[in-house]
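Below: one structure, written as structure tokens.
The other protein chains are all here in position, but one chain of the complex has been omitted.
In order of appearance the chains are A and B, and numbering begins at 1 in each one.
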Amino acid sequence: MAHLSLATLTLASLLAFVSPANAGDGPAPSAPPAWADLKPHQKAILAPLEADWNNMEPERRDRWIALVKRYPSLSKEQQERFQSRMRHWSALTPQERTEARERWKKMKDLPPDKRQELMQKWLEYDQLREEHKDKLREEHKGKAPAPESAPK
Amino acid sequence: MSGNATVGATIPETGLTASTDSFTGECNLATEQEIADFLAEVERRAFKQAMFAVRDEHSALDVVQDAMLKLADRYAGKPAAELPLLFQRILQNTIRDYYRRQKVRSLWTTLLSALAPAEDPDADPLDHMRLDVGANRDGGPADLAERAQVARLIGQAIEKLPGRQREAFILRYWEELDVAETAAAMGCSQGSVKTHCSRATHSIATFLREKGIEP
Partner (left out) sequence: MNERDLGAKLKRNLDASLENLPPRVLDRLRTARETAVERARQTQGAHGFVRSGSSTRFLGDHGFVPGVRRYWMPVVALVVGLAIVGYWHAATGQPETEDLELLAGELPLNAYLDRGFDQWLTSPSRR
């Protein structure tokens, strides 16, 4: 049976080796580049983040660099939207980002007509007066978290 | 259930016969082929089951995938015949774990359900609907639409059930486990299974009747 434990060992060490190495998905996970080290095309795309870049956590820098790689696959319109939201996104708390991702996933899974409807609703909501929105936000705060209908 | 169904089945590409018994003396332990066939057979039901409980496609798929992987980890050394019960136990636990993680359900869920299709469109009279599938149905578009509508209502009725009742009902009547097996999968007494099932079917019947379907 020695060869079996050998197989397990090999696998275990392999997994231990592979996973962290890939986790960042950046070119050099151990040392994400400082702003000055970025390539010109990276700087061009990441320009909105220049001021914060060197203070950003390494993982987040890796993440942005990975995004830059895929940036060319976006349409012109998408690229504009992407760039215009970078600063906002970067300024969010990790929790807010996680939540936005979750909601985005749900939105993405909606059938196209529902997604359209949701966009329409957003536009309608966006038209409301700021005071009205504030009132809604206040109302929301007062609301208890949704009751859990889960089995015990 | 699938269990032993594939013992002795021919593997298409090779014409080899995958029989556990012919291979070694440790017969009846589940083989890879059996687990593959079992999962293929059960996966769509498992997905719907998770859907009824978590009501979100993404999460339901995650739950099923999780349960499948856990089964893969644990089945070694288990007889093929035990796969259905083992899998159901894992699936139920995975669903419960999901709820534990999701202590507060996202308001976004509420939000999206606000956009969900309106229940009972007026244009669609429900009073003539039947639960019977198959017998004297013409399979035409109207028939299909009616069936889809009935299926949707049944789905709603099941979603509305308290978690334990839903579990018991599905295991007992959809997965067709017997009372003892259902109790084992749920980790409760046979008496509770009977009570849960009876309440569940009663609630479903009442709900459907309210919607104009004679159960």
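Criterion: contacts are C-beta pairs under 8 Å (C-beta built on N, C-alpha and C of every residue); 3 or more make two chains touch, one makes a residue touch a chain.
Nothing here was measured: the structure is a model prediction, and the numbers come from that model.
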| item | value |
| --- | --- |
| Chain A residues that touch the omitted chain in the full complex | 1, 3-4, 6-8, 10-11, 14-15, 18-19, 22-23, 25, 63, 66-67, 69-71, 74, 78-79, 81-82, 85-86, 88-89, 92, 96, 99-101, 103-105, 107-108, 118-119, 121-122, 125, 128, 133-134, 136-137, 139-141, 143 |
| Those residues of chain B which, in the complete complex, touch the missing chain | 11, 14, 16, 18-20, 23-24, 26, 29, 31-33, 35-36, 39-40, 43-45, 47-48, 57, 61, 64-65, 68-69, 71-73, 75-77, 107-108, 110-111, 114-115, 131-134, 147-148, 150-151, 154-155, 169, 172-174, 176, 197-198, 201, 204-205, 215 |
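Going forward, only the chains that are shown with their structure count from here on.
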| item | value |
| --- | --- |
| Chain A and chain B: spacing of chain centres that average the CA atoms, whole Å | 33 |
| Interface residues, chain A side, partner chain B - complex | 99, 102-103, 105-107, 109-110, 114, 117-118, 121, 140, 145-146, 148-152 |
| Partner chain A, residues of chain B touching it in the complex | 53, 56-58, 95-96, 99-100, 102-110, 112, 115-116, 162-164, 166-167 |
